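All protein chains of the complex are present and in place, except for one that has been dropped.
Right after this comes chain A.
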Amino acid sequence: MTIIATEALTKTYGGGVTALADLTVSVDAGVIGLVGANGAGKSTFIKIMLGLIAPSSGSVRVFDLDPVVQTDQVRARVGYMPENDCLPQDVSAAEFVTHLGRMSGLPRTAARERASEALRHVGLYEERYRQIGGYSTGMKQRVKLAQALVHDPDLLLLDEPTNGLDPAGRDAMLALIHRIGTEFGISVVVCSHLLGEVERICDSLIAIEGGRLLRADRISSMTEASDVLAVEVSEGTDELAAALSERGMAVTRDGRMLLVPLDSDAAYDQILRAVSDLDLSLHRLDQRRHRVAELFTTKETADV
């Protein structure tokens, strides 16, 4: 099912700044990564989908609704988590999420129940009765996610959800988003400037740069037939490379590692045999998927 479809979507701000140019994509339900460097137009795209700003030209449909005209219907089915800190300090998470649930049109008791449900699902239990001012960054991010979930949307728009989190917090947040996308049956658009981060949890990916579409596709089709084996030995990397080439394998060197295409399961045996023949000590032999990043080498440099 297509949930978001745009047709030559263009947004030019006053002053001639083009945020989005001629963007045509159509996305299926699932976890969708929206990647691009800062200023690539990710936030503008999200705001257009929310009906906060109108596109300059072109059209966008969310659940086959026009956000400009049918704003209320779209917003009732969409939850938004902004990038910046947006929580008051002096109320408890339970109260705040309940209040926003009511702002989404839930009746009083339903709002309260849904708020504690949403907070429980993001992993806030007893803490939800404490004032938000005393929360850690990780907890605040969870509250922001909970307020987007409170009215049970069909689509979540998350703007940089892992912003400011430590590595463990990032992993937990990504796992949570993945869970929302798979177990809860809610589609998620995850905005990020870190491709490596979203590719792990996404079903499909939209990459934009300078407001233009770089590529939009399902992750599986991007990484198809691109599995490689990474081999690392303590020393004698060159000898091993030569030995593997002799066996007819296309070896490429990547720093201290050798990358060997995984054509068949026999490749494991061949590599192991080559290593033991040369009597080298093997540090690592693992299968890794081509990182999607390699498909956007130009984009990656733009990221830095």
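Assume a residue touches a chain if its C-beta (ideal position, glycine included) is under 8 Å from a C-beta of that chain, and two chains touch if they have at least 3 such contacts; residues count from 1.
The rule we apply is simple: contacts and distances are computed from a predicted model.
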Taking the list "Chemotaxis protein CheW", "Aminomethyl transferase family protein", "ABC-2 type transport system permease protein" or "Multitransmembrane protein", the UniProt entry for the undisplayed chain gives the protein name "ABC-2 type transport system permease protein"
Among A:L100, A:L205 or A:M249, contact with the omitted chain is made only by A:L100
Touch assignment to the omitted chain, from A:K11, A:R142 or A:R170, lands on A:R142
Across A:V60, A:L124 or A:L145, the one contacting the chain not displayed is A:L124
Checked against the full complex, the residue among A:D66, A:D152 or A:E239 that touches the missing chain is A:D152
Note that chain A touches the absent chain at residues 47, 50, 52-53, 71-72, 75-76, 78, 80, 82, 84-91, 95, 99-100, 102-108, 110, 114, 117, 120-121, 123-127, 131, 138-139, 142, 147, 151-152, 180, 183-185
